[in-house]
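This is the structure I want to talk about, given as structure tokens.
A single protein chain has been omitted from the complex, and every remaining protein chain is retained in its original position.
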Amino acid sequence: MAPLEHYLILSAVLFTLGVVGVVVRRNAIVVFLCIELMLNGANLAFVAYGSFLDSLDGQLIVFFVMAVAAAEAAIGLAIVVLIYRHRESTDVDDLNLLKL
Amino acid sequence: MTIPFPQIHWAYLLPVLLVVGGAVFVLMWDAFFPQRERSFLVTLTLAVLASALGASLAAQPGSEAASMGGMYLYDGFTRFVFALILLSSFFSVLLSAAQRSLEEVPAGDYLGLILFATSGMMLMAATRSLLMVFVGLEIFSLALYVLAGFLRGQPEGNEAALKYFLLGSFASGFLLYGMALIFGATGSVDLMEIAQRLTTSPPSRSPAFLLGLGFVVVGLGFKVAAAPFYMWTPDVYEGSPTAVTAFMSVGPKVAAFAAFFRLLLAVGPRAGAELDAILWVMAVLTMTAGNVSAIWQSNIKRMLAYSSIAHAGYILVALAAVRRGSDLATGSFLFYMLVYALMNMGAFCVVVAAGARGEERTRIEDYAGLGYTRPALAAAMALFMVSLAGIPPTGGFVAKFYLFSAAVKVGFVWLPVIAVLNSVVSVSYYLRLVVLMYMREPGEAPARPGLLGPGWSYALAALVLAAAGVLNFGIFPSSFFELALRSTLLLN
Partner (left out) sequence: MPREYVPILTLLALAGGFGLLTLAATFLFGKRRPTARKAAAYECGIIPQTSARGRFSVKFFLVAILFIVFDVETIFLYPWAVAFRDLGLYGFVVMLPFMGLLAASLVYEWKRGALEWD
């Protein structure tokens, strides 16, 4: 079995890819995909730690996170559909009605 | 193999069960009988919230606080926070019933979401487990994302919903990753066990633990709109329906701050001075950014958004004091939140009540001369502004006084000084509104006939309740402050 560090490095890479993606990508759906990537990075860390510590908690938490992520996906996509109906674009730079 | 069954204290769980059951009922009722009278559902929701409040006041916290191995924790702190959350939900329902643009929306969906969000906030505040903190946070966040864009025809609302959703889930990602690191460093997500591990074998120096703690602070800081993670707040507050904005500005903050408090009480005294500096800087940045930006706003909802950021900054002062082990700070936090809930809800209620059908009065200019056209409303607004600024004899002054003196008692010097200076700055924009209402002639066409819609009784009830509370806590604060102080005793 690969040592714990490998899993942790992979999870950190996934998380970082997600963070960078959220910052640089402009399409709302892609941004959301990157957020899911962050959550999955955290999930991997939970599972790896759980298996390393001989604790079932890690896996249990991942179940909950997956359920939450699914609900988040449903709501997020519904909001994107709503936005698209109004302005035919899912680019976050077009969200300029409220000044930043 | 036998599996041990979790211990559940049903009387303690009852408030949450009532709210969830009420949410499902309201939702289903509207799905089955969509064309019935709206006011029935509003009354039902208010009754559900009131009975949950009654149930939590009736349930005296005892020595057996933990249900389900600490997943659900009912102590004095929980009890007070439940009262705060239920109170803010109660106000938001009143405001929603009074807001004219929300008259056409499906009432069951809307009220159901408010109740679901309430249950999420309650779960987040009443737990020792980081997992439940995450789940509770997501329950109320998901409901709020939908509520922010609930007026589907309004592009501003949709935009607010998307912004809130993207940035909110981004913050959840940070929170979750931080929890994973804390879990790895200590082997548990239970705050009590984490505290024990930290005392027996100190991994508090381990980089994974500190990094995890940092990420969790980022995630929670986002939810309470602390600097530098507050950028979403003004946009989301401006774009959402006003009643929802009022809800967002109180409920989620109470819940997230409650979780923040529990976290700091568990790890604070052992996690060293790094947190001290972080909290200090966060508090100063938050209140300064909020107050300075609020001065330049021309939209009243944006101004109140920045004002709520500034108030989050004051509460961070209490948080820094709690890390140094001050019970007084926890008590003054609870009292502050109580007063803040009333005065903020009151101010938003005036915004709702000043609006007419189809046109909301959100520009600050719209309030010129309100003191002549609608004296009662203007007087209430003036009271809430004075209280938000922290001027006696209002609750805002007393709450700030307790909060800052708690910080002084644990040895902070500059932090309270900066906070007081900030309060002085804040007087300028709060009183500008008062001056505008009384010293200027009203603009064209004061929309008097439009204001008294069918929901006026709800608005009136909310206004009277909030104003009475703000005045009461300003003049006779001691009994409630003692109650808040006693609510902290069972914490440790």
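All chains are identified by letter, namely A and B, in their written order; residue positions are counted from 1 within each chain.
As a working rule, a residue touches a chain if its C-beta (ideal position, glycine included) is under 8 Å from a C-beta of that chain, and two chains touch if they have at least 3 such contacts.
Just so you know, these numbers come straight off a predicted model, no measurement behind them.
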item: Touch criterion as defined above, residue of B:Val24, B:Leu57, B:Met439 or B:Ile475 at the omitted chain; value: B:Val24
item: Interface residues of chain A (partner: the chain not displayed); value: 2, 60, 63, 66-67, 69-71, 73-74, 77-78, 81
item: Chain B residues touching the omitted chain (full complex); value: 1-3, 5, 24, 27-28, 31-32
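By definition in this document, only the chains that are shown with their structure count from here on.
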item: Euclidean distance of C-alpha centroids - chain A vs chain B, Å; value: 26
item: Chain B partner contacts - residues on chain A that touch it in the complex; value: 8, 11, 15, 18-19, 22, 28, 31-32, 35, 38-39, 41-43, 45-46, 48-50, 52-53, 55, 57-58, 60-61, 64-65, 68, 71-72, 75-76, 78-80, 82-83, 86-87, 92, 95, 97-100
item: Touch list for chain B against partner chain A, complex; value: 131, 134-135, 138, 142, 145-146, 149, 152, 155-156, 158-163, 165-166, 169-170, 172-174, 176-177, 179-181, 183-184, 187-189, 231, 234-235, 238-239
